[in-house]
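Take a look at this one; I'll ask things after.
Removed from the display is one protein chain of the complex; every other protein chain stays in position.
And then chain A:
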Amino acid sequence: MKSLILFVFLLILPAEAFRPTLLLGNLIERTCRQTPFYDLCVWSLKTNPESRNADVKKLARIMVDSVLKNKASDTLDLIDELLQDGFTLDPALHKALSSCAERYSVIIGGDVPEIIEALETGDYKFAERGTNDAAMEANSCEVEFPGKSPLTHMNKVVHDVSVVAASIVKIILHSQW
């Protein structure tokens, strides 16, 4: 009996220590459950310190301004490297990579600013438009490769992050408040 009480007491202590995180986790988890890529969503948000005490709008902003922008920039960097490497020997591949470079420039320079401005000023349909477009650009880049795509992983990440962002924007658009 004594050991049981002691054991339960020891269990509660760490639980108490984790409690603030649990509550935070709840909004992120609740939000991410409404997206098709729960794990990706939770990871991306929880590993970003700004998600502490963030509301849904801030979560959307983080997903776009940090996660999507960074992933898209990484992809564009990779495309630039590939274009400078031996890949340029195949003209079809070169064409696809150039087209992808353009699409990713648009994601970073067009979609992301559009989404951020829309989130900040409350005209959410343009945030939805921008996030949907980013997903589509990543997808379109992927299907342009005549053979095996060197960007499959990156395109999938960018696509999925965009879809998560679009889902969060949808939550804001259809929310009760």
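Everything that follows uses one rule, which is that a contact is a pair of C-beta atoms (placed from the backbone, for glycine too) under 8 Å apart; a residue touches a chain by one contact, two chains touch by 3 or more; residues count from 1.
What we mean here is this: contacts and distances are computed from a predicted model.
Undergrad: Select, from "Myotubularin-related protein 9", "beta-fructofuranosidase", "Integrator complex assembly factor BRAT1" or "Exostosin-2", the UniProt-recorded name of the complex's unshown chain.
TA: Missing chain, UniProt protein name: "beta-fructofuranosidase".
Undergrad: Suppose we count only contacts with the excluded chain; which residues of chain A make the list?
TA: Output for chain A: 3-4, 6-8, 10-11, 14-15, 18, 21-22, 25, 38-40, 42-44, 46-47, 71, 74, 78, 81-82, 85-87, 89-90, 93, 95-96, 99, 102-103, 106, 110-111, 113-114, 117-118, 120-126, 129-130, 133, 136-140, 142-144, 146-157, 159, 173-174, 176-177.
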